[in-house]
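Structure in structure tokens, see below.
Only a single protein chain was left out; the remaining protein chains are all shown in position.
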Amino acid sequence: MKASDIEEGRVATAQGRPEAKYAWSAGESIGRFLAELKEGRLVGRKCDKCGRILFPPRSFCEECFVRAGDFVTLKDSGTVETYSISYIDTDARRLEEPIYVGVISIDGASEKMGFMHYLGEVKADELSIGLKVKAVWKSKADREGAITDIRYFKPTGR
Amino acid sequence: MADEVRRWRGDMEAYYIYTAGVAGDRFLREIRDNGRLMGTYCPRCDVIYLPPRIYCETCFSELNEWEEVPNKGVIDAITVAYVNDKGERLPQPLVWALVRFPGARGGLVHFVSLPEEDVREGMEVEVVYRRTGRREAAITDILYFKPV
Partner (left out) sequence: MRRVAVIGAGMTLFRRRLLETGKEMCYQASQMALAEAGIELTDVDAVVTGSAPDAFDGVHMKGEYLSDGAGGVGRPYMRVFTGGGTGCFSAIAGWWHVASGLADICLVVNEEKMSSCHPHPQTAFGHIWDPILERPLKPNLIWIFAMEMNRYMTAHNIKKEDIARVAVKNKRNAVDHPCAQLADPNITVEDVLDSEVLAWPVQRLDISPPSDGASALVLASEDIARRYSETPVWISGVGWCIDSTMWTNRDLYFPEYVARAAKMAYGMAKVDDPRRDVDVVEPYDPFDYKELHHLEGLLLCDKGEAPKLTREGVTERDGELPTCPSGGLLGVGNPIAATMGIKVGEIYWQLAGKAGKRQVPGSPQLGVCQAWGDLMQFSSVIVMRA
């Protein structure tokens, strides 16, 4: 069967769209994380048992299975652990300008504790695993307590 | 600040195109083109499936024999809807019924064109189709059931 068989009505079909909308509660730890983003800060959370600084912050240490301790303010810089250059968008449509995206481990958190974000102000051939980067923030007025309050990470020294 | 409840909103952007399948395709075309209900017959279990399937769910035989099912059936169960699928009040209550057809396993769910006080289980009803030329091989080619 071809796509045109559906488009031109040669086979019987029914169509529909889920009309549900969602509102996810951010929870204790990510709620605080988002609030701190609005202030231009990154926070992690310490596990008092293993001593790891967990990032992104969470309300429990998944290894020790104990309640996490205090929030810790981290730097807004880190290291590119891995990256990709994407020529497709979220619906697999071709992009004119590629998106640079990576996993960035954050300075002050425990080793390998990172999150996914965009990379910017960098050329493809300058990107490498191990590259030191820092956050480029939206202006204070534009920040809303969202992961996108950081526009992207750029190489340090620029 | 930590006590502030934060929410993040989102939507499900996907939409779906479902094929009616091998049995469903013929079933819906028969409604559109011939205004009749067709089921599939299992000779081993001696049952007719309506809506039709390409297999017997009991003995798993492949079903290739098609049988016309009469357009008249009997109301098996009734519900009356006062709100729509979004929970909004309907201007008039809508009567929905499960209708069984003689000799067929299964049945169809659709509206009944009667006020709720006049509908009862066991009532004989018939299928009313959309006008020829307006049908599009969909279950909505059936408009409603009306009393015989």
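Odds and ends about this structure:
Order of writing sets the chain letters: A and B. Residues in each chain are counted from 1.
The criterion applied here is as follows: a contact is a pair of C-beta atoms (placed from the backbone, for glycine too) under 8 Å apart; a residue touches a chain by one contact, two chains touch by 3 or more.
Keep in mind that what you see is a predicted model, and the values were worked out from it rather than measured.
From the set B:53, B:110 or B:135, the residue in touch with the chain omitted from the display is B:53, counting the whole complex. Within subunit B, the residues in touch with the undisplayed chain are 8, 10, 12-25, 53-55, 57-60, 62. Residues 1-3, 5-6, 11, 16, 18, 22, 24, 26, 30, 34, 55-56, 58, 62, 81-93, 98, 101-103, 112-118, 124, 129, 146-148 are the ones on subunit A that touch the missing chain.
Heads up, the rule we're going with is that only the chains that are shown with their structure count from here on.
Between the Cα centres of subunit A and subunit B there is a gap of 45 Å. Contact residues on subunit A toward subunit B in their complex (touch as defined above): 1, 6, 9, 11-18, 20-26, 28, 30-32, 34-35, 71, 91, 145-146. Listed in rising order, the residues of subunit B touching subunit A in the complex are 1-2, 4-20, 24-25, 28-29, 137-139.
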